[in-house]
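Here the complex is missing a single protein chain, while all its other protein chains stay put.
So, chain A:
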Amino acid sequence: MALYREGAIEPVADEGPVPVAFAEWLKDGKAPAVSLANTDPVEALQPHLGGLSLIVLHFPKFSDGRAYSQARLLRERFGYRGELRATGGVLRDQLPFLLRCGFDSFESEQTGFGEALASARTLFSVVYQPTGDGRATASQLRLQRRNVRLAAD
């Protein structure tokens, strides 16, 4: 399976720690990499996030979107800063969503995936939802504009 990260069109080498399954990891919570099913509770990782450098979240099908919620909770609620990888049904047209939810590495066999990744953040110049990616939303930009206008008046 090809692994992609932002910054490279071509697949990158997978040199990180080998993830262990969630049930295995739970035994001592010490392994640096863990792989979750999309039904596993991400809450259980919270006390150990400092020791984790890779969390793998799985899409059994591209149409099963549970891992998007897991990703946002890890990034935004629990403050996880390590690598967050999407595996399984990962298609290039999902990339804008995946990136906004905090994924930063992707396993995919789809043709053109690397090219799509390179342009996924700029495909849409406007976002409406605040997420952990920190992009200013349309309504935040409107407020800024309004304040600039008021200051100028």
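Quick note on the criterion: a contact is a pair of C-beta atoms (placed from the backbone, for glycine too) under 8 Å apart; a residue touches a chain by one contact, two chains touch by 3 or more; residues count from 1.
Operating definition for what follows: contacts and distances are computed from a predicted model.
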- Query: The complex has one chain missing from view, so what does its UniProt entry call it, picking from "RagB/SusD family nutrient uptake outer membrane protein", "TonB-dependent receptor", "Sulfite reductase (NADPH) hemoprotein beta-component" or "NADH-quinone oxidoreductase subunit D"?
  - Reply: "Sulfite reductase (NADPH) hemoprotein beta-component"
- Write down which of A:29, A:51, A:65 or A:79 is the residue touching the left-out chain. A:65
- Contact footprint on chain A, counting only the chain that is left out: 62-66, 68-70, 72, 77, 91, 93, 96-98, 100-101, 111-112, 123-131, 137-143, 146
